[in-house]
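One protein chain omitted, others in place.
The letters A, B and C name the chains in turn, as written, and every chain counts its residues from 1.
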């Protein structure tokens, strides 16, 4: 599998950076509506994975992974993962024809209503109306459409419709708000079977989250290296001290590995060669690497890295929450063991 | 519990160092008979834990731990752990009155015939003769007496007697030879009940092995620091490079912790306050610390540390084998969890 | 020989009831810190005897050790050692009773680990000094009456030689205290802007140009005090984690179990190291083990709180409150898991970073040679900044 970036991907990256670099101050409510609009309207990356028949770009998840990487680097508060990756994947697998065009033309922010971490709760369906509670849903804050798995099917639910309550949560990651959803006899339209759709969406999400984590780790490494080059203590740049050098070299090694792993995962979910294994590997590796890069970023910045004013903490919070979301590294190692026939102790 | 060394212990340490320092070249067969004789005859430390009624010094395992520490530091190839610590403990618990005096007066090297790692094998007793095979027994190479657990009792077996075959093993740790014992209808004299005796001996052995590991780690740290102070590269001592400094500081921190833990374990098996917990803690902590100190010793010595000529490899082999012997750190963590009521996953 | 127990009993028998008055009387009776000289709250007896006093006066009014921590741990020993008689008499009593709080004006944005590189200037002005500069990481500055202050009196000397140590009047004109918000969302510390602050010369502690030597007394005492108090086995953060484990069977996995047990072992080893360090101190043989305790605590705090968030899963994604508040005390056990995890990131930065601590261990404990330095012999003014 080709693990390099293609020329198209490199030029997409350039366009994204031009756009995202200019939007540094995150909005208070954790959603940058203007960037979200531009990503859809100008760059057309929100509908990147939507098939061309439905007005999308018909690209693969590999390109979407590149977008995730840049959104991670700039910590841009937009619901790309939930809408453009997970919802689109779920809709495609469930056989949707109605919602996908609305994502492609930018008219709907669609959220997959699953917890960002932990097991799927029960939502009951009686006479086409849904009732249940789904906690800690990401990328659903101001969504127009909720995709709710219930009773074996995936339902389209109007987020502003009757019976839907969204309660914002105080998220640890202030740049990715969570909400608790309560459905009380909310009308839903069935789209198709849920289990495979949700499974594929979560697998694609986990695989591409690795690219976001790569972007986060790269920002942390780059920012720390730049600080170490210029911050003077004891009459010389702190980056000239060997202990600092070696720690940053170690971070570079693991970020370099994350790049190979994230590219591999993006490729594997794109061509469906071994999506589960690749996603589990990616989350087992790239999550902890991002956490460590962010921790070193805070530590090597010293006092300033511990302040609210410096953005390091935003990356730290993003890194830690993504290492828990869609399964911890330990959970993914367990899944890998199963896929590799590496039986744990006590099993037959 | 007092975790400091007493004045008596400090002067015992001085005497031991005077003796051991002069015996640097390890003998080829992994046993220094002359030092063993001197430890018994001149310093009287072989019978340190033997009660005074039986001609011993009537001291506690705390003092024996100090001896273990120094034997570890100098890697002295004598069967102190097996004979003076484990066999004596087993004999005391089994109610022996005949063998202990022979240890105290230096006339017998007594070995507890249990595997240095792994489970106790079955030895059968029929009409007072023992049959079975016990592999990888430490400190039994030239023993006079074997203490063999069989059929619920502890038996005294003459090592040079009929039906006893000792096959030397190529040990990874060349300074602590192992043997495989085969008993074929070997005559044995029952001493007393085995299970508590063996259990107490293994617990005492594990607790005091931590002091040996402390001595090993201290030698590795001291030797590496000395090398780093004097080895010049790039026109200055390699110990002036910050990355080397920080790694040695980290080793110092963990060795400092090992000292507290090893002292605690020695105290806890001496006063029988919580021997199992203390021994498990000691092996969970001090084994890995010694391995790491030895690994850093090899690595920071560079090429010379990788040679047969430099003693670093002897410490590396000792550290690694002791971290496996009498239970790995992981096994001791499991035991600790049980003692602390920290139920593992899947348990009720 | 002074019978401390007798004195404490006698004092208790006739002590005033009002808490403030009680503390003042206790100070005057020499029962505040018995190893301090008579007349300054002590009796000039060995430090260990304080335990007898504390035992005898258990249950009587006392001050919050966290509230007076900086004064007690850092300002007091410095004033005692380097202050004039008048300074000792002026400052020590209200410091100990807690009537006057203290803070520390050492760190600056450009001088963190490299404290001796600080830029705050002190310029002679008649019978006093004019101070201008910016200090950071000042806890309690918004409540403090006094501060210990390190400032540069001669920029033409090498960095360590041009410093002078002052007591700063926090009520003086030109002292501007602003909250410094941390990544926990709250402001536990402050930035302090000093603009032409006038300090009379009798607030200078030690000779002009001797500031670094005076500051070393302060810093040595900071390191001693940071080791923290004695915890029972399984106490502190590891206790929080194991309690969560015991009460939440649904979060238990085998990987997390082993990781928790590793942390338990590491925490117990660190705890026993602290116990042994205190025993050495009590035996009159203080060793460098305190540094080992601080380094280990910082790493443990971060690992334990990190694992707790992972165990909590979805709950680990949720924080309690990001509103800007004043936080005056670190509370690892009483607050939310996310607070714990975030606040723990500071443990390897505050009070000497782990990097500086490793330097100190390597050079002062292990005797490894210093790195080549380029900043200690040239005038401070010429250093790159």
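The rule is short, and it goes like this: a residue touches a chain if its C-beta (ideal position, glycine included) is under 8 Å from a C-beta of that chain, and two chains touch if they have at least 3 such contacts.
Fair warning: this is a prediction, and the values are worked out from it, not measured in the lab.
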item	value
Contact set of the excluded chain (shown chains only)	A, B, C
From B:23, B:133, B:189 or B:334, residue that would touch the chain that is not displayed	B:334
Contacting the left-out chain in the complete assembly, out of A:61, A:100, A:117 or A:330	A:330
Hidden-chain contact residue, picked from the options A:35, A:49, A:113 or A:248	A:248
Touching the absent chain when the full complex is considered, from B:123, B:293, B:316 or B:342	B:316
Touching residues on subunit B - with respect to the absent chain	115-118, 135-136, 169-174, 178, 232-236, 241, 243-244, 291, 295, 298-299, 302-309, 312-313, 316, 320-321, 323-325, 328, 330-331, 333-334, 344-345
Footprint left on subunit C by the chain that the document does not show	254-255, 257-259, 371-372, 374
Chain not shown, touching residues in subunit A	2-4, 225, 228-229, 236-237, 239-242, 244-246, 248-250, 252-253, 256-261, 263-264, 281, 284-285, 330, 333-334, 336-337, 340-346
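Keep this in mind: only the chains that are shown with their structure count from here on.
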item	value
Subunit A-subunit C separation of Cα centroids, rounded to whole Å	41
Two or more partner chains touched - positions in subunit C	253-254, 256, 355, 358, 371
Two or more partner chains touched - positions in subunit B	241-242, 244-246, 346
